[in-house]
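One protein chain is absent from this view; the other protein chains keep their places.
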Amino acid sequence: MINNRKYDVIVIGAGPSGVSSAINCAKKGLKVLIVDLNSNSGGQIYRAPPKTYKSISKKLEENVIQNKLSDEIKKFKIETAYNHTVWQVSPGFKVNAFNETSTIQWQSKSLIIATGTYEKIIPFEGWTIPGVIGLAACTVILKAHHFIPSKKIVLAGNGPLLMLVAYYVIQFGGKVDAIIDTSSKIDWIKSTLSLITNPKNFRDGIKWIFKIFLKRIPFYSNSTVEKAFEVDGGINVKIRNLKNGKAKNIISETIAIGHGLIPSTDITRLLRAEHIYDEQKGGWIAKVDRFLRSSISGVYIAGDGAGISGALAATDKGLLASSALLYDEKFISQTEFDHNTYKILKKLDKYEVFAKAIFKLNSTPKKLIESINNGTVICRCEDITKSEILRAVDQGAKDINQIKSWTRLGMGPCQGRTCHYATSKIVAEYLNCEIDNLGYLTGRSPIRPVPLDRVLGDFDYEKITKVEAAPL
Amino acid sequence: MDLRVSNYFDRSNKVNINVNNKKIEAYEGECLAVVLFVNNIKKLRLSPKKRQSRGMFCLMGSCQECVVLIDDKKVISCNVFIKDGMKIKVGDFDK
Partner (left out) sequence: MTETDVAIIGGGINGGSTGLELAKNGLNVTIIDKNFICRGASGVNAGTLTMHMTRAQLIPYAKKGWELWMNTSEWLSKEIDVEKKNGLCLAFTEDEEKLLIERSKIRKEYGADISIISIKEAQRIDPNINSSIKCAAFCEMDGYVSANQTGNAYSKALKENKVKILENYDVSKIDYHKNKYVIIFKNGEKLTASSIILATGVNLEKTLKLLEINIKIKCLPQQLIVSERMPKIMDTVITVANGKLSLKQFKNGTVLIGGGWPGIGNVEDNYTETKPENLIGNMMLACHAIPRLKSSRVARVWLGLEAETDDAMPIIGEIPNYENAYIIGSIHSGYTSGPYMGKLLAEKILGKDIDLSLFDIKRFL
């Protein structure tokens, strides 16, 4: 139970960067609270298995790392609020979150936002049918929940996650019917030199590819899922080669698709921080200085929220952001700050080489955007199709907020998180303009839909705040 | 075929949940969205305008596609852990 609701710093997100920044602050005696919607630390990358799972001798590496994070939080006696979904953050700072029964508000002098990323998924006709899931969702099913999603699966999209998921599906006894990659084999070969800068991940990658090769999994390069529809016993997947236009149909049970990651900017947009568009860093990101200070005093961004650099860099980015906080709040001297950050910055520069190579493999080809059919639903929450978006543009909507207001795109419960990136790409492509010119969706509370009964609890009419009557 | 991977962890107790009045076996504490998915209960709700079936998608609490009714309350099933006797409604519950 949390009794005292005031903290020096609240860290939102208990992934590796959130945890490292929380520990860094706790070591200097700051009163820290770490909040996460999941039931444990680890974030998405080291997502913890459910609490009821009892480990037997063998362990996945990710689960080992997660255990370590969990132990460290305990060791430094950091207060945690797991199973709490943050729905509102206001200046000052006030953080509101709900759990299974009610909502709670905490206050803090500083904020570290370590909310990571979502998966970038470029829509195709049929991406809304049940049985089409994210590649990242697939890794969570495999590595945190220890299931294979179905007997047979098609993996599509791009980047190293394709290989990782394929490896684990095979390892766990499933069958990969096909891997469909928008990149070419040459793209992969070209990236080798950069990827090798990180020997550990490079070795993993080789292991994954070797397994895929051994199993002779059909591999479609330069290709995408153009269309999917339900058939008896599964999903018909229409594969289209983006270079030569050739098409092929296969039938599988599940499609897992993903095209990289998008930084989470819900909280920084809500706080009206400055944002910039940087395709290479994942799209719209909060503007930060070298030490990860946002444009709002007291708000720091750890992890991938202000640009994708990957899991390896997460811990260091957490240290960097928290060092800036400790220095700004006069908990460490200039000398200590310089000393601490010098090494981190050097290490992060190295990780950037790796991150850039990954970005290239996860880039969004122009042809992929062009290949989206007009009837394809883009905004899943409100069922808004590509042609409805383009119609609003034809009628004179000039930025993404106008498109939202005229079509209801992004007005549903996901607040545009799932379709923002693709919509920007589609419209920029159509108007032949820069995505910057279209702006980004204004941040709105609640960050996640809030059940009214949990916010309000039981109340008497007399207890409702009285406000001045409107003039007659 | 049971799609559970049991090389690394032992599950907890076997329990029953109730999905649209049908009994489904699962282990206590497993993720509801995943259990429904592997039991081939993929169609969780209908989309608002086109009334198309939708199901689990992002599995990280962002997309809101996996909403179901538990004890008549709307929740995202990817953030729910199985408890014995849970009553779940999927499908056209939003009408």
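To keep things simple, chains are lettered A and B as they appear, and every chain counts its residues starting from 1.
The rule is simple: a residue touches a chain if its C-beta (ideal position, glycine included) is under 8 Å from a C-beta of that chain, and two chains touch if they have at least 3 such contacts.
This one's a predicted model, so the numbers in the text were calculated from it and none came from an experiment.
Chemist: Among A:Ile276, A:Ile296 or A:Met411, single out the residue that touches the unshown chain.
Modeler: Missing-chain contact among the listed residues: A:Met411.
Chemist: Name every residue on chain A in touch with the hidden partner chain.
Modeler: On the chain A side, contact with the omitted chain comes from 88, 90-91, 94, 96, 105, 272, 392, 395-399, 401-402, 405-406, 408, 411-413, 415, 442, 444-446, 449-453, 455-456, 459, 461, 463-465, 467, 469-472.
Chemist: Can you name the residues of chain B that touch the chain not displayed here?
Modeler: Given the touch definition above, chain B has residues 48, 72-74, 94-95 touching the missing chain.
We take it that only the chains that are shown with their structure count from here on.
Chemist: Can you check the complex and tell me which residues of chain A touch chain B?
Modeler: 37-39, 44, 49-56, 58-60, 63, 85, 118-119, 128-134, 136-137, 140-142, 145-151, 172-174, 377, 380-383, 412-414, 417-418, 448-449, 451, 453
Chemist: Which chain B residues qualify as touching chain A in the complex?
Modeler: Residues 1, 3-12, 27-31, 34, 37-38, 42-44, 47-50, 52-65, 67, 73-74, 79, 81.
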